[in-house]
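Below you'll find the structure I mean.
With one protein chain removed, the remaining protein chains of the complex are shown where they sit.
Showing subunit A:
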Amino acid sequence: MDGEDGAPKSLMEEMYANGIEGVDDAPSSSTSTTIRKNRPIISGEQLDIEAYAALYSGRTKIMRLIFLADHCDNSGMQLEALRMAYDELKKGENTQLFREVVQKIDGRLGPNYSTDATWCAMVDRKANQRKDKLESELNAYRTNLIKESIRMGYNDFGDFYYAHGALGDAFKSYVRTRDYCTTSKHIIQMCLSAILVSIEMGQFAHVTSYVSKAEQTPEALDPPSIAKLRCAAGLAHLEAKKYKLAARKFLEVGPELGNSYSEVIAPQDVATYGGLCALASFDRTELKNKVIDNINFRNFLELVPEVRELINDFYSSHYASCLEYLGNLKSNLMLDIHIHDHVETLYDQIRSKALIQYTHPFVSVDMRMMADAFKTSVAGLEKELESLITDNQIQARIDSHNKILYARHADQRNATFQRVLQTGNEFDWDVRAMLLRANLLKHEYNLRASRKI
């Protein structure tokens, strides 16, 4: 008897303990030093700014670096980010942003990184010249009424404004090209430009509308563009807090994306956003079908192995390690411009789902073991369970004396009887009140009628 207990006991212990030994799966601490290029950038350790910034190009690189600088506590990282932003801005033409970054640096990086007034003046002068040139060209084209040239003119205007940071004007110029688009390729180009500017401006309503517009001409879309559009749509849904839709969009992004959309999003981001949103909003079957068995998405997940690990842990009920990965990732996720204000909500949702999934197969659960599995105290766990029960997401009752959670299934028969009697009473009340009111109305009507006579 005792001998037999040996083997099953350890199995049961493993089942209840839920992956406490999973802590040994160390995050990629050993591997981060090897290959820098496509190794975990969003990982559990401190963010490697150079590698992070290398993923992006264009304006978003600068915006991300500025965001990083504003939100991280480490002054070393801050200065590093600002320095890179400065260098990047010097290569461009956006003097407004340049002045902002210089203000933020505040002279801490030495004389090389201070206001370069001559450079600003030169860039502004060149900008004015270019603007005049563009205007005159555009007017010429407009008088000639050559559609293609007018379209190119407005496009150039859009590019010019975008490079100089006048996003509103850039958007307007791009949208103006719409009247002069002749082929579907032109429309796609216009939509993509409009989407890019809208994302930078943070107006995601436009993003959604232009994505749907672009998708209406499927014949001209090549796979990278389709992937780009899906990413943009996913971002829009994410901002609108529609996590399920965002997850679905991100999961549909094909591997053709590669690095082609680096002005907006990196493949690592696709994996992270998609993975987290899916975990927070999908049910178990959908999670298995669309995420774990999804071959295309697997390529993305390879880029962020921590997210891959935590999804697998969640699916196989190793909640402790899953929540630990999440905790590690949190600090870096808070530095990302798109997801930082959704991190809390997503984490709460994932935690609730974990709690619900844990209690689902059992008739009774020992709250002490559950608290260990979730790395929290029994009192804290009791509070969390109480709120879930009150929201009717778990059907159970807590035995606070013995600290056990009992599943409770409503007694249908009693509930039906109660409802029937209650409905009878309500009917009784309503009909009597109605008859009384009808009588009053009749009386009043008769009164009025008799008065008229």
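Throughout what follows, a contact is a pair of C-beta atoms (placed from the backbone, for glycine too) under 8 Å apart; a residue touches a chain by one contact, two chains touch by 3 or more; residues count from 1.
The criterion applied here is as follows: contacts and distances are computed from a predicted model.
S.K.: Quick one: find the hidden chain's UniProt protein name among "Phospholipid:diacylglycerol acyltransferase 2", "Geranylgeranyl transferase type-2 subunit beta", "COP9 signalosome complex subunit 3" or "NADH dehydrogenase [ubiquinone] iron-sulfur protein 3, mitochondrial".
M.R.: Per the UniProt record, the undisplayed chain of the complex is "COP9 signalosome complex subunit 3".
S.K.: Quick one: say which of A:Q46, A:S316 or A:S400 touches the chain that got left out.
M.R.: Among A:Q46, A:S316 or A:S400, only A:S400 touches the chain that is not shown.
S.K.: To test your reading of the contact rule: which positions on subunit A touch the chain that is missing from view?
M.R.: Given the touch definition above, subunit A has residues 386, 389-390, 397-402, 406, 411, 413-414, 417, 420-421, 424-425, 427-429, 431-445, 449 touching the missing chain.
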